[in-house]
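Note that one protein chain is taken out, while the other chains of the complex remain in position.
The letters A, B and C name the chains in turn, as written, and every chain counts its residues from 1.
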Amino acid sequence: MISAVVMSEPHAPLELRSFARPELEPGAILLRTLGSEVCGTDGHLWKGQLAGVPYPIIPGHVSVGRISALGPGEAPRDVDGVPLRVGQTVTFLDVYGTCGRCWYCTVGHATTRCPERKVYGVTLSASDGLLGGWAEYIHLKPGVHVIPLPDELDWRAFLSGGCGMPTALHAVTLGEIAFGDTVVVQGAGPVGLCAAVLAQLRGAGRVIVVGGPEARLAAATRFGADTVIDIGSTTPEERIAAVREATAGRGADVTIEATGVPSAVPEGMRLTRDAGRYVIVGQYTDAGETTFNPHLDLNQKHLDIRGCWGSDVGHVYRAVQVMARYGRIFPWTDLITREYGLAEAQAALEDVAAQRVVKALIVPRQT
Amino acid sequence: MISAVVMSEPHAPLELRSFARPELEPGAILLRTLGSEVCGTDGHLWKGQLAGVPYPIIPGHVSVGRISALGPGEAPRDVDGVPLRVGQTVTFLDVYGTCGRCWYCTVGHATTRCPERKVYGVTLSASDGLLGGWAEYIHLKPGVHVIPLPDELDWRAFLSGGCGMPTALHAVTLGEIAFGDTVVVQGAGPVGLCAAVLAQLRGAGRVIVVGGPEARLAAATRFGADTVIDIGSTTPEERIAAVREATAGRGADVTIEATGVPSAVPEGMRLTRDAGRYVIVGQYTDAGETTFNPHLDLNQKHLDIRGCWGSDVGHVYRAVQVMARYGRIFPWTDLITREYGLAEAQAALEDVAAQRVVKALIVPRQT
Amino acid sequence: MISAVVMSEPHAPLELRSFARPELEPGAILLRTLGSEVCGTDGHLWKGQLAGVPYPIIPGHVSVGRISALGPGEAPRDVDGVPLRVGQTVTFLDVYGTCGRCWYCTVGHATTRCPERKVYGVTLSASDGLLGGWAEYIHLKPGVHVIPLPDELDWRAFLSGGCGMPTALHAVTLGEIAFGDTVVVQGAGPVGLCAAVLAQLRGAGRVIVVGGPEARLAAATRFGADTVIDIGSTTPEERIAAVREATAGRGADVTIEATGVPSAVPEGMRLTRDAGRYVIVGQYTDAGETTFNPHLDLNQKHLDIRGCWGSDVGHVYRAVQVMARYGRIFPWTDLITREYGLAEAQAALEDVAAQRVVKALIVPRQT
Partner (left out) sequence: MISAVVMSEPHAPLELRSFARPELEPGAILLRTLGSEVCGTDGHLWKGQLAGVPYPIIPGHVSVGRISALGPGEAPRDVDGVPLRVGQTVTFLDVYGTCGRCWYCTVGHATTRCPERKVYGVTLSASDGLLGGWAEYIHLKPGVHVIPLPDELDWRAFLSGGCGMPTALHAVTLGEIAFGDTVVVQGAGPVGLCAAVLAQLRGAGRVIVVGGPEARLAAATRFGADTVIDIGSTTPEERIAAVREATAGRGADVTIEATGVPSAVPEGMRLTRDAGRYVIVGQYTDAGETTFNPHLDLNQKHLDIRGCWGSDVGHVYRAVQVMARYGRIFPWTDLITREYGLAEAQAALEDVAAQRVVKALIVPRQT
């Protein structure tokens, strides 16, 4: 029997349940889980803040495993087109079922808005099987996009970015950072920290992280932020003044929002220079409205604002390549504060919610 | 002596004053004015709603004239590099003095944010001479960018677009309309009408104009709008529903805001489809704040919003080419409701403010 | 029994063969063919100039039909997500089987380079059924992308563009024409003529068509080209001089190549201005090498050259919207020189190859 953590409904204590080993269809894959991240979204799931979640679920959307078995028939292929083999260490895109046929997939080229997409660990139900990462094994349905980890990328290193890395990679790509730009990142959680790293890998001239608490700001500094600004001890006006002072009075060339707090958005507009670019990636749940001045904050500023939703195969594929290549410069695993067994999942959830840890992993078979 | 309309201070009645014929510096040009537009901005100037205006001013920023005299020395050249000649019918970029040296000019490539720029008829003072279009003659300082009107473009036809045409051309360019896109234009004033025309000249599949009053909506229809929605007789919810119904439930691919009303902005976000684009060009003066929901309206929508400020040489140059080429399809002069002599400038201002006219021209020597 | 034209092998006379009515799988569609275009590619197929063609084939890749029957189960949906119904008039993307899983589909976002794609009438075999348009009925396999024609777009009007319209739409999109640009189109066949039309629907300031013979140049003029240059009576130097003269000495802002002749490519580089853009869409078959000077023609020119291969769902969907919307301005059906019955297909092929017609249609049941 296979053990998995089950979130039966919002606010209920997580449980360990046993599942039968699944029968694999042609094209399916069984992964023995090496690790799965604990993400802010898991906290939102537990608090019931996301719509359309088919509880009970097995949480855990970004995971790494070793291929334990393949379904009958021709071996499924990885994103590069190479047939997969038992024993390989792989990750996979948590988004499953993007249809490739709807208007958003074919005409709009906005696949993260495809209405058919489901997400492992979020919108796939435990009633349908081992479709989440906080489990000894994960059942990859036919068509799941699989990406092997290169030898030079340890699985823990990859998970230390978690879903924050492809999310930040999507946001930073939309930010279109130019060489030498000053980049402000609002928020020092996993998405913000990954954005601060990736801004350096776009040749930013200066990276300023605005956030807290202190442990996260220390991580930002360790990962190369030139300046950190503690939101706990500054006013919005002080933060705006500090960024302007660092930029000959102009403001940031590019700002990346990764906070989840509505009031961060008008502040971010003001942190950004005229004709700059502002990417909103942190407003993942509905936390209410905010106010702004369309003349001053947007029109006269000639400001470009981009909402950024979700990530897709390319973002995860590219995140893997980047993390494998730049581990010499960025000590990824330093982001991991603690690893938890399956039985400790409730503690992991609470530690993440309380911001006691930077990145927490669920590791089913700790060694 | 040369007659010119002078706005001595906000709210004061416009006056006719006499000016001496200016001495031309090398590179300067004296234009005999054929016509000058009356624009919504002139109303803002009269109400004192713009900062930094050096009253007294001669209003009139977009104008056409015949070259009456050239300064001594080598003849100045038009934008194509051809030397100018007395007798040519030309327009010119109202923005004067963009420095070409500051960070915004050289690194940011955002010349409309250059701090040195002044505007004929807006931020150049009557104390310094004939630096506005509501006058018998206009003094073009050395370095003003001059664009001859092609033979096939009548001067009245060009002025019927006024500054709305280059402004809309800038906004529609930022909108990056794809062939077949549904475009919603919020606002049926000169900028909105020009945007509705230009959307067709980007191959839009459907153009929907949301605005009023009825005369302007009739103009929108005459200029090719597929659908008009009267804001006077509909609620925001009804407008959003109408646009969704026309687009298989998705919303507009591209929305252009040209209203000046802050509450139009959150409505425009909701009129636009997920992963669509929304250009804000109408929030030209500070009319206060508005509220929106960053999660629903921006982040989850994967929406791209672009503030659009001012226009530059290229926009006017391109507007001239487009209006000359597509006069066969669009009867530009139909936009002109009435022409006013210099002595009737006050009436022109009031008719525009009251939206009694679509486009009003000041024509110093009516024939 | 169902009649279809079969090309059994290169150079062999076309034959009429009878096929049984196909059994429809779930998700499949049977179309009663209204018409199918004859395209230059059909000539290449007959001459054996394309690799990987599984003769025998039923030619005809862009077609329109009426839905005659749907496979069992849930009705397939059109690109907008609306369930299809018997009796609807539709076209479909000839490209079938794009995998949505390979690197080009998911990471490279270059779906026209997906190795799995097959094309109706080109790389699908008559041995596998009614998989081409020159037939009384066409069998759409499950997953073929279907686009209904709007009421305002007559099926003949849509076919008058043929595959030239989405191909040109792709090329013109890559050309990134700005308002007022001078656009040169090399070639006056269906792709070139469609490009000349679409350039106007991007607001080009001047459209120059370089090609021949006279009948095609006359069509170019009827469809709005400002200037036509006959390649039969001019030298490359004369053509370059003519374009420079029309553009203040600079050359075209954007050039679209649609000729199939290798020597057109270096000429096109020289027809284009410094820092302009040049799209190569006509080099569809291997017609040998050509020479150019990388310093003069490319590097010092700061020239941008874009090869353009194939088209995808979005291009056909957008072509349908554009043709439906702008039929008021462009009399599409004027492009059709002649319609041929199934039994006349050989004559159609020869008329197209000899450039005796602008656009030829196969119409199975002429009325």
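One rule holds in what follows: a residue touches a chain if its C-beta (ideal position, glycine included) is under 8 Å from a C-beta of that chain, and two chains touch if they have at least 3 such contacts.
Not measured: the values here are computed from a predicted model.
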Not-displayed chain touches, in the whole complex, chains A, B, C
Have a look at A:Leu50, A:Leu84, A:Cys99 or A:Ala178 and name the one touching the chain we're not showing. A:Ala178
Which one, A:Pro13, A:Gly81 or A:Pro115, makes contact with the chain that was left out? A:Gly81
Sole residue of C:Trp103, C:Phe223 or C:Phe330 that reaches the chain not shown, by the stated touch rule: C:Trp103
Touching the absent chain when the full complex is considered, from B:Pro26, B:Pro72 or B:Gly100: B:Gly100
So one chain is hidden, and I want to know which residue out of A:Arg32, A:Arg66, A:Arg202 or A:Arg338 touches that hidden chain in the complete assembly. A:Arg202
Would you write out the residues of chain A that touch the absent chain, in ascending order? 80-82, 169, 172-173, 178-180, 198, 200-206, 226, 248, 317-322, 324-326, 329
Residues of chain B in contact with the chain not shown: 77, 79-81, 98, 100-103, 106-107, 109, 143, 145, 312-314, 317-318
In the full complex, which residues of chain C touch the absent chain? 103-104, 108, 110, 112-113, 248, 250, 262, 265, 273-275, 280-296, 298-310
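To be clear about the criterion, only the chains that are shown with their structure count from here on.
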Compare the two sides of the chain A and chain C interface and say whether they are made mostly of the same residue numbers, over half shared, or of different ones. same
Fit chain A to chain B on CA atoms, both being copies of the same sequence, and give the resulting rotation angle in degrees, nearest 5. 180
Chain A and chain C: spacing of chain centres that average the CA atoms, whole Å: 42
Gap in Å, rounded to a whole number, between the CA centres of chain B and chain A: 44
Contacts with two or more other chains, residues of chain C listed in rising order: 80-81, 317-318
